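Missing here: one protein chain of the complex. Every other protein chain is in place.
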Amino acid sequence: MAGNSIGQIFRLTTFGESHGIAIGGVIDGCPAGLFLDLEQIRHELQRRKPGQSAITTQRKEDDEVEFLSGIFEDKTTGTPIGFVIKNKDQKSKDYSHIKDSYRPSHADYTYQEKYGNRDYRGGGRSSARETACRVVAGAIAKQILHSYGVDVFSYVSQIHNLVTHLDPEQVKIADIDANIVRCPDKEMALQMEEYIKEVKKAGDSVGGVITGVAKNVPVGLGEPVFDKLHADIGKAMLSINAVKGFEIGSGFGGTFLLGSEHNDEFISGEKGIETRSNNSGGIQGGISNGELIYFNVAFKPTATIIKPQNSVDKEGSPIVLEGKGRHDPCVLPRAVPIVDAMLALTLVDHILRNKTAKL
Amino acid sequence: MAGNSIGQIFRLTTFGESHGIAIGGVIDGCPAGLFLDLEQIRHELQRRKPGQSAITTQRKEDDEVEFLSGIFEDKTTGTPIGFVIKNKDQKSKDYSHIKDSYRPSHADYTYQEKYGNRDYRGGGRSSARETACRVVAGAIAKQILHSYGVDVFSYVSQIHNLVTHLDPEQVKIADIDANIVRCPDKEMALQMEEYIKEVKKAGDSVGGVITGVAKNVPVGLGEPVFDKLHADIGKAMLSINAVKGFEIGSGFGGTFLLGSEHNDEFISGEKGIETRSNNSGGIQGGISNGELIYFNVAFKPTATIIKPQNSVDKEGSPIVLEGKGRHDPCVLPRAVPIVDAMLALTLVDHILRNKTAKL
Amino acid sequence: MAGNSIGQIFRLTTFGESHGIAIGGVIDGCPAGLFLDLEQIRHELQRRKPGQSAITTQRKEDDEVEFLSGIFEDKTTGTPIGFVIKNKDQKSKDYSHIKDSYRPSHADYTYQEKYGNRDYRGGGRSSARETACRVVAGAIAKQILHSYGVDVFSYVSQIHNLVTHLDPEQVKIADIDANIVRCPDKEMALQMEEYIKEVKKAGDSVGGVITGVAKNVPVGLGEPVFDKLHADIGKAMLSINAVKGFEIGSGFGGTFLLGSEHNDEFISGEKGIETRSNNSGGIQGGISNGELIYFNVAFKPTATIIKPQNSVDKEGSPIVLEGKGRHDPCVLPRAVPIVDAMLALTLVDHILRNKTAKL
Partner (left out) sequence: MAGNSIGQIFRLTTFGESHGIAIGGVIDGCPAGLFLDLEQIRHELQRRKPGQSAITTQRKEDDEVEFLSGIFEDKTTGTPIGFVIKNKDQKSKDYSHIKDSYRPSHADYTYQEKYGNRDYRGGGRSSARETACRVVAGAIAKQILHSYGVDVFSYVSQIHNLVTHLDPEQVKIADIDANIVRCPDKEMALQMEEYIKEVKKAGDSVGGVITGVAKNVPVGLGEPVFDKLHADIGKAMLSINAVKGFEIGSGFGGTFLLGSEHNDEFISGEKGIETRSNNSGGIQGGISNGELIYFNVAFKPTATIIKPQNSVDKEGSPIVLEGKGRHDPCVLPRAVPIVDAMLALTLVDHILRNKTAKL
């Protein structure tokens, strides 16, 4: 109800502000009997962590997850998995100067109005730091998907007007982390990296698109009519900070095709009934059809910039805001594991939901 | 859980197949004391009805809603509002020829695989006929929004490659239904109409974009972190048949801007604190900021076409499907009231949810 | 949220007032592939129906259920099952005399205060007529339970101070409907029947206890810590009109035992690990242990009586209420199928929920 949970059966609830004592979460509904690979969870957290490369913020955050429950002798017990990630030095800084300022395109104003007060330190609850909890839960979800033979991955496919035209079907997972942009198109990745560095130097920020992919998804996931699989994936993506758009399969581009061009013919193939093309993006009538699921997620440029900006304070009086030294000129490379996580969470939830579709 | 409900407090559950006895729904959580304008509900149903113009299917459906409960002396009582819309002549036709056929880009195959059996007559549960129930509930939601001074509307902004560049802020509601395309740009509407007629003649179909708008939305709607207002609007839109994409505010286009170009400066205006630009689309940090909410919804071309298509049957054997005489060459004009409805449902739910944000 | 749904996966939503056009419901989450025995559903409705014997109200209600969706060729399709039961002659009577009266121990006053208005005809939403919808859904749930080998039944075990001491384990289902009281203890049933007739003649009403039983329940149902199996059964029972108490296993009587007397020793038996005694009532730690589940449900005497009663009207002015000719002197015989239904609904929901407990 208050919006801090996602999933129906595999259900993640997160808590925590960026500068409170800790952030954390509870995963309820994780099936018992899963051997947890803690190293893989740490690896995914590292992929999201600030300060990992020259094109992300140099801010240091300590993303060490501590599991408090639900795991016994390295196996899930079916009881809720509670976990925390401590915030470092959360009281070390003085935030009183932004206490009454409304930063453009941040959530300062809306939180203040909605709740009447807010933890203004570093974005508080609206900070993207919260997504670390999603990555923890998503990493566990990935391990469950693995047991079903499902692979999920995502990659940067556009930075500003630099676009890769790689076919999602052909992308190799190993190529994604081969560069700091997390674009598996090596040439394009270099250009993107250069561009992000320029933008950073200019004290500005830049957005782009992440493409998400799920391979070997079983047929039958998705609960029409409202919880269509792509509707739930879409919501999961739109819940990520800075996301402004989502499209599945042919998406907005598909509006330029005629029905006779867009329809995916059924054929008899190796794995049984398949489709010749895949404009549907692996989902028909809201239910997975066994083909590749692929989608695009649009990220706006980061709201935090170094350049001075006009704004107002709580009283509506004009102020000029000037950014400080460290910022994320482009969140996309670090958002790749978050897209992975939200996709994995959604798929696992639907795998579990689908277990009761038939008698 | 099984996906036939939407909303947390104002909650719609729908039921029914296109060729069963009736479709219908239950609205639970509608506040007591609302005088219902039944005429307006019928009006919205007429806007969605097949056969309303030369560019929609000529199929006749009788969309008469009958309210069974929850209303007493024309006022809502706070108890659930049950309603049905009877299906006409649901047994008159022989559907056995499509019983074992999988129509391209329809839900035949996925329903069959998920559930093991299906009502194959005319799409069954996956038919867009179900959306009539959404329109009924959405019409009631619109009346609640009206009591809060909120206006919602939507219009066709693109058909194939014909695009209007009207500013959503400037659109007049009266101009939308002024033509059968439901595009408030008169000139463009004529071109769209012509184009749809051509496509129809060719036995093909076409998609496009609907723009949705909400005006005078109170500040504070949306429940971070997962039920961000645009995440819930996005899900609601993606749950509509044939929708493949959703973008809020600057959307995918916003990825081509720098942070300094994209950020919405706060200013002191007539209604208090406002923003100079509105790339955020009226939502910041997942919470409405009082500015215009606007978004785009991409509809693929209708899957049903008259042109012959290759496919397979249940056994995977090749078949050729040939469309019959009546089809919807373009669903967008009829989808406008559905977008309205899903938007209204989402906003009302969030207005009610927001009532407990503060002590 | 507004309280008209029950169940998480197998989810029933009901609607309808006693004197509106119809009552009805939607069952979402019924697994596909169940052959429905419509005759059995009608049979359960007959068991609940008014006017079935000399000790129930002589009021005539037509409890014909019509299924509108979710069933195709006699089998469930996995889509929502919508159904309605029409109300007969709902406008034939003049209810204006009770419009402003608050009947003692009815819901008139509380509905009026909560919602600001109410359908005052015959109890409206608070009428026990709503339970007919529960019986329909419960009958379907019973058929699912049957496919799992689970039997559920209930019977009248106390009327006023007439108590049967039958061991629930020994009760034969066939003996329950062998008399109009639905007490399988033949001798006691006769006494109860006599007593109810006396009370009826006196224009008064009487309560009692129904014992509910579930046999062959699989081990593992129940979701600790909050959705313990007996907590969900208890809630389901307490949601029935006129119910004031619930106890599982040893219940309130168990408070008079010491731990050494109350504990159920584990033993090795025919079906594997069993317990020697069953004070737990088949549930330990909130999870079924395979033993007989049994519980008691306390029903207060019906609020509607013929004897004159003092009360007040809407303005608080004293009035005297006099009952009319037909009333239910004792609801218990007709409540037996309702207890059955609520038990069946709860167990099916937990069977489905339990499908994802382990990987």
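We just call them A, B and C in the order they show up, numbering each chain from 1.
One rule holds for everything that comes next: a contact is a pair of C-beta atoms (placed from the backbone, for glycine too) under 8 Å apart; a residue touches a chain by one contact, two chains touch by 3 or more.
These numbers come from a predicted model, not from an experiment.
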Worksheet entry | Contact residue for the chain not shown (choose from A:Q40, A:S53 or A:T79) | A:T79
Discussion item. Considering the complete complex, identify which of C:C30, C:I55, C:A107 or C:I293 is in touch with the unshown chain.
Written reply: C:A107
Worksheet, complete the sentence: Per the touch rule stated above, chain C touches the missing chain via residues 1-6, 8-9, 14, 102, 104-107, 109-111, 113-116, 125-126, 130, 158, 160-161, 199, 204-209, 219-220, 222-228, 230-232, 234-236, 238-239, 244-252, 254-268, 272-273, 275, 279-281, 283-289, 296, 298-305, 307, 309-312, 316-318, 353-354, 357-358
Worksheet item: Which residue numbers on chain B touch the omitted chain?
Response: 1, 9, 29, 31-34, 76, 78-79, 144, 147, 224, 352, 355-359
Worksheet item: Can you name the residues of chain A that touch the chain not displayed here?
Response: 1-5, 8-9, 11, 13-17, 20-26, 28-29, 32-33, 66-70, 72-73, 75, 77-82, 84, 114-119, 124-125
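The criterion applied here is as follows: only the chains that are shown with their structure count from here on.
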Item to complete: For copies chain A and chain B, work out whether under half or over half of the interface numbers are shared, and give different or same accordingly.
Response: same
Worksheet item: Counting only C-alpha atoms to place each centre, which chain is farthest from chain C?
Response: A
Worksheet entry | Chain centre separation in whole Å, for chain C relative to chain A (CA means) | 46
Worksheet item: When the C-alpha atoms of chain B and chain C are each averaged to a single point, how far apart are the two points in Å?
Response: 39
Discussion item. I'd like to verify one number: the distance from the centre of chain A to the centre of chain B, where each centre is the average of its C-alpha atoms, in whole angstrom.
Written reply: 26
Worksheet, complete the sentence: For chain A, residue numbers touching 2 or more other chains are 1, 9, 224, 357-358
